[in-house]
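Certain chains of the assembly are absent from this excerpt, and the rest are unmoved.
As written, the chain order gives the labels A and B, with residue 1 at the start of each chain.
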Amino acid sequence: MPHLHVEYSDNLKNLDVDRLLLRLNHALAGSGQFEELDIKSRAVALASFRVGVASVARAFAHIKLALLGGRSAEIKRQLSASLLEVLKEAVPSTPGLDIQLCVEVIDIDRDSYSKAHLPT
Amino acid sequence: MPHLHVEYSDNLKNLDVDRLLLRLNHALAGSGQFEELDIKSRAVALASFRVGVASVARAFAHIKLALLGGRSAEIKRQLSASLLEVLKEAVPSTPGLDIQLCVEVIDIDRDSYSKAHLPT
């Protein structure tokens, strides 16, 4: 924890995913809320997607940040806003393509969370 | 929001995923609960899956609908039921294959949800 998931429709052709993940992790590390090593992020490109029902070119990128419960609403709002800023920088406007960006934050149940570390 | 995720085991060979996503989105749009543009759906085929432990041919398709919190239990039940109807139409019975279909609805924390729109 934290676990960060990026999903993005694969018509966002120019998205540099590795760079995005690194910048998102820097934003999380810079928040002071987490150990650097604990930040685990992944991105998945979506080949099958549909936004609404209209026949227009649409795209989206969605971030889900999962945290062990107990952080305040204010901290979660700040984390969400800072991740959205990183996402906005990474996804440029594209002529002819309607793009939606979103960030959600969810709590992980602390009581049933288990982990192990196999160091090098 | 809403965000809809379809996962399906890739032994559901005849599933027309693009058509399914469009029909699911029509069901959501027709519920009157959402703006058409806001409905963001995706589908992922699962190459690695296992149902139970028995050595028989089994498949599943699972829908997760994520909504900003605040809707009533009754509305969530209705949305879930209508999505299941669409899924049942899309996934035909297949001789020799045991198929499970499910729909879950989860709340997104409204307070920490961020979004941006880059229109065309």
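Just so we're on the same page, contacts are C-beta pairs under 8 Å (C-beta built on N, C-alpha and C of every residue); 3 or more make two chains touch, one makes a residue touch a chain.
The model shown is predicted, which means the values in this text are computed figures rather than measured ones.
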Key: Whole-complex copies, counting every chain including the 2 in place   = 3
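Note that in this section only the chains that are shown with their structure count from here on.
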Task = Please work out the Cα centroid separation of chain A and chain B, and write it as a whole number of Å.
result = 21
Remark   = chain B contacts chain A in the complex at 1, 3, 17-18, 21-22, 24-26, 29, 36-45, 66, 108-109, 111-120
Query = Quick one: in the complex, what on chain A touches chain B?
reply = 7, 9, 44, 46, 48-54, 56-58, 60, 62, 73, 76-77, 79-81, 83-84, 87-88, 91, 93-107
